[in-house]
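In this view, the complex is presented without one of its protein chains, the others remaining in place.
Then we have chain A:
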Amino acid sequence: MKVTIDGQEIHVEPGTTILQAARMIGGESVPPAMCYYSKLQGSGGKCRCCLVEVTKGSDANPTPMPKLVASCVTGVMDGMEVNSKNSARVEEARKSVTEFLLINHPLDCPICDQAGECDLQNLSFQHGKSETRFIEEKRTFEPEDIGPNIQLHMNRCILCQRCVLAADQLTDGRVHGVISRGDHAQISTCLSKAIDNEFSGNVIDVCPVGALTDKTFRFKSRVWFNKPYNAHRNCDKCCGKTTVWMFGDEIQRVTARKDEFHEVEEFICNTCRFEKKDVSDWVIEGPRRFEKFSVINRNKYALHPPKVEIRTEKHILEGREQDQKRISMVEVPEKTNGNSNS
């Protein structure tokens, strides 16, 4: 089947979705996806970030689709023409979805462990605005303890429901799910039960934001101070192939290996993830490749960001000088206009 995305043609198997076809092409046409996860069945269609415009339905029926469609759940047709990056409508829709996702998000990236590898950060970096139109109080939830290994921050959740699907498809017996509805829908175990299962840790990897984070890594380091290495060990429960995040000689965190779309290659077990934090547990294969434009790379190798000039810098410095004088001793001679008489 032939499909054209932003003018780039590709031949794909029947049953492929538009998003998958776009990922095969790669580059800037790939729609962002917050809820779709190719390793989880039935994911997608919820976050509406991946909306695209179908300008030609197929060769057989060339009428364009009136609404924007979610590319992650729409199958391609032969001769379909899709506009992703090229369409102003799509750009507008993505901007608005980003705004909607952010209005109730706490924006606590400075203290969030996910910062630096967060899909929502990437999305807002591309499609977000720097100012907000939301002046209401943000929606918040009561904190809930879901066990010794996984930290749930419901306020950060964007309800992609990936963790629910992961628990359904990887573990036997899911104990958490979505309760309530509307903007008060939340991921919860309802009875404050601990999520305790050998593969439950994978919900951390599938979470696109910082709602589910690793408790054993909590506040230890920013992800860009860690160096990721591919490592493996003989594990009787899982494949044992992981990425270890090191700081010096110390393994601070173990995650599954993630590809360029931040999807894990293979799921790993909790023993590997939470308990094996010693270098002797692992066979280190070598440093992991990371994206050129990732935050890990920032300030280090390829990029020399232009110096940011703050417009008020001069005035701030002046003010600081005057403050210093006010605080400091009287004997400091005053060289400025001499207004302050401290």
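Simple rule for what comes next: a contact is a pair of C-beta atoms (placed from the backbone, for glycine too) under 8 Å apart; a residue touches a chain by one contact, two chains touch by 3 or more; residues count from 1.
The working rule: contacts and distances are computed from a predicted model.
> Between "Cysteine desulfurase", "ABC transporter ATP-binding protein", "Cytochrome b" or "NADH-quinone oxidoreductase subunit F", which matches the UniProt record of the unshown chain?
Hidden chain, UniProt protein name: "NADH-quinone oxidoreductase subunit F".
> Which of A:Gly45, A:Gly79 or A:Pro106 touches the chain that is not shown?
Counting the whole complex, the residue in contact with the absent chain is A:Gly45.
> Can you tell me which of A:Ile5, A:Val30, A:Leu159 or A:Cys269 touches the chain that was removed from the display?
For the chain that is not drawn, the touching residue is A:Leu159.
> Name every residue on chain A in touch with the hidden partner chain.
Touching the chain left out of view, chain A contributes residues 44-49, 51, 67-68, 70, 73, 93, 96-97, 99-101, 103-104, 133-134, 136, 139, 158-159, 161, 177-178, 180-185.
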